[in-house]
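Just one protein chain is left out here, and the rest sit where they should.
Right, chain A next:
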Amino acid sequence: MRTSTRGSRRLMALAAVAALTTGLLAGCAEDSDDGSSNSDGGSGGGKTTLTIGTFGVFGYKQAGLYDEYMKKNPDITIKENVTTRTDVYWPKTLTRLQAGSGTDDIQAIEIGNVAEAVQTQADKFVDLGKEVDKSQWLDWKTAQATTKDGKTIGLGTDIGPMAICYRKDLFEAAGLETDRTKLAEQWKGDWSKYVDVGKDYMKKAPKGTKFVDSASSVYNAALGGEDQRYYDEDGNVIWDKSTGVKKAWEASMEVATSDMSAKLKQFDKPWDQAFANAKFATVACPAWMIGYIQEKSGEAGKGKWDIAAAPTAANWGGAFIGVPTAGKHQKEAIALAKWLTAPEQQAKVFAKQASFPSIPAAYPSLKPQAATTAFFSDAPITQIFSDSAKTIPTQIFGVKDQPIGTAITDIGILQVEQKGKTPDQGWDAATKEIKDVLGQ
């Protein structure tokens, strides 16, 4: 009798442990990134294994492109190595490129890193400009991946043309215009006009809602339409003199010092939740954002969101894929990279993942999913984004573009928005940070 109770007690303890640990550990499965080393391939049945290193969701797998390519080319096997965080992916890729080993056959390059790749790693990449007809791509897109002596190290995948996504129901409750063309007309040409609409919104805002998610998103959206950013053509840092930075900063400061921002940090969990709870009425909306909004708002947001043209044609985000010279199967990798970035494939990725093509020839055939169209109140999604894409100015990027941008948004703007500092204090803090970044 005694032994049996002890046994059952032990069993209970075990069950408790099992239940608790599985419950607690379930969370960590999500954030494990697949950094598994790439296989050499070339062995076994004459098959070539091509590896492709990406960050985040590129949509190739989701759109079934790998399977399609493998069916067409039975001797090729494709393996994707995904690293979720860009801040982990890029340093890892840089060190491997320089070591000349461990790189994937194809490596993705984010727009914020492409200048660094062009200026410091060009000799580590195959010149893809010779392999394709470069004129297919938007000029500014190819220009970003091309060195001064004309070597193109990466083929453009998606771009991030800008629009404004807004909640029609909240606009209506605040007594504002809800028609997308009339709204676009109201703020056309200047982000400060968009801020003015925000001021109107706040006068009669539905309880608990704000006009925009964060001041940083306004900054990034506005800067994406300026031709002058942090660097000039010769690679000199001009961020403190740049007219583009000044304009974008002023627009974001108007948001940060007023009551119209929900003061969230983009891509944080609370930001995700705010989509579901309809805490803000508008968000600067590059093409890749619409999939995000759809996912995070869920069924409740269906038909309540709409899309209007942004004040200026702007670009936010996008990527390239390049072929490192250290790869073992360069010929096959080049063929795959060409195929993946061809207009038909870009259109397929758009249909599945809403990543917007960087080749204009793909635009007439773009079809968003029916669910997406319904979600955004039947807005002419492709029309709005392709109009923006074609008029985006050529922007110059520099080696430390990414950390400079982070210093302005996550130090300067955040201090004003969340800690009640004055814009001047915020600017000084960003200046100090950028000097640290540049080692001055």
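We adopt the following convention: contacts are C-beta pairs under 8 Å (C-beta built on N, C-alpha and C of every residue); 3 or more make two chains touch, one makes a residue touch a chain; residues count from 1.
Keep in mind that, in the parts below, contacts and distances are computed from a predicted model.
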item	value
Complex member absent from the view - protein name from UniProt, among "Sugar ABC transporter permease", "Pyruvate dehydrogenase E1 component beta subunit", "Type I-B CRISPR-associated protein Cas7/Csh2" or "L-serine dehydratase"	"Sugar ABC transporter permease"
Residue of A:70, A:94, A:238 or A:335 touching the missing chain in the full complex	A:94
Contacting the left-out chain in the complete assembly, out of A:279, A:329 or A:352	A:279
Interface with the undisplayed chain - residues on chain A	9-10, 12-13, 16-17, 20-21, 24-28, 31, 87, 91, 94-95, 98, 116, 120-121, 262-270, 273-274, 277, 279, 399-400, 403, 406, 410-411, 414-415, 418-419, 429, 432, 436-437, 439
